[in-house]
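With one protein chain held back, the other chains of the complex are shown just where they sit.
Now for subunit A:
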Amino acid sequence: MIQKAKQGDMRITLEVWRQAGPGAPGAFETHEITANEHMSFLEMLDVLNQELVESGREPFAFDHDCREGICGSCSLTIDGQPHGPRERTTACQLHMRTYRNGDRIKIEPWRANAFPIVKDLITDRSAFDKIQQAGGYVSVNTGAAPDAHAIPVAKEKADLAFEAAACIGCGACVAACPNASAMLFTSAKVSQLTLLPQGEPERERRVLAMVDAMDDAGFGNCSNHYECEAACPKGISVENIARMNREYARATLIER
């Protein structure tokens, strides 16, 4: 189908990771497409996929859902940067006006041992769920809660807890880290619940259990590169890692 060139159209060359399944060999495939500056990055991939389908070839598999930067599904490393070049922006909120006519863009999945590739650009991030299952909650049954105003919480602490809780669990921090560490992710939840009085009763056992689960899942250690904070689309601060380290040390003294 010949389409009239529209304002804002651009020719883009894509190198996209193709991998049939876990453990299968993978390689970059090159495609040329016409994008438009108003498209989101994922809409550009939609256009590529639709062209592939219409010519009888298999589309690229990639995780995506809300396309509003909040569900944490999208997980593309774009030209070596998780979620691409824009600060505090998930791949789904990245727009093609960031690019110029004639650009070449390389798209690959998260790269981390703890996130094995499932297919093409999709990775298995269930290790994150396992860390949360180990202790990322307050153990309170439904119906047993006191009135919400029974325990006041200082606004400053509540705000800090919120900032840590804003993590969307996308995994960009792990993908950005040279050690593929999950410290930023784990510490965000530890921080949230440490900062709130509701988390106090399980303070020690939570941090110990979550750190153990993190280590068991095969994530690397933190060596203070701070790439995680730079890549985080929600701007989760590395201060949370410091807080978790303190909490861990404290809990080790008390509990072990």
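Rule of thumb we're sticking to: a contact is a pair of C-beta atoms (placed from the backbone, for glycine too) under 8 Å apart; a residue touches a chain by one contact, two chains touch by 3 or more; residues count from 1.
We adopt the following convention: contacts and distances are computed from a predicted model.
Asks: Match the chain absent from this complex view to the correct UniProt protein name in "Cytochrome D ubiquinol oxidase subunit II", "ABC transporter ATP-binding protein", "succinate dehydrogenase" or "FAD:protein FMN transferase".
Replies: For the chain not displayed, UniProt's protein name is "succinate dehydrogenase".
Asks: Based on the whole complex, identify which of A:E15, A:E37 or A:D103 touches the chain you can't see.
Replies: A:E37
Asks: In the full complex, which of A:L193, A:L208 or A:C222 touches the chain missing from this view?
Replies: Hidden-chain contact among the options goes to A:L193.
Asks: Given the contact definition stated above, which residue among A:T13, A:Q133 or A:N221 touches the chain not shown here?
Replies: Residue touching the absent chain, from the options given: A:Q133.
Asks: Give me the subunit A residues in contact with the hidden chain, please.
Replies: 6, 20-21, 36-40, 42-43, 46-47, 49-50, 52-54, 56-59, 61, 63-68, 70-73, 89, 93, 95, 97, 118-119, 122, 124-126, 128-129, 132-149, 151-155, 158-159, 161-162, 165-166, 168-169, 192-193, 196, 198-199
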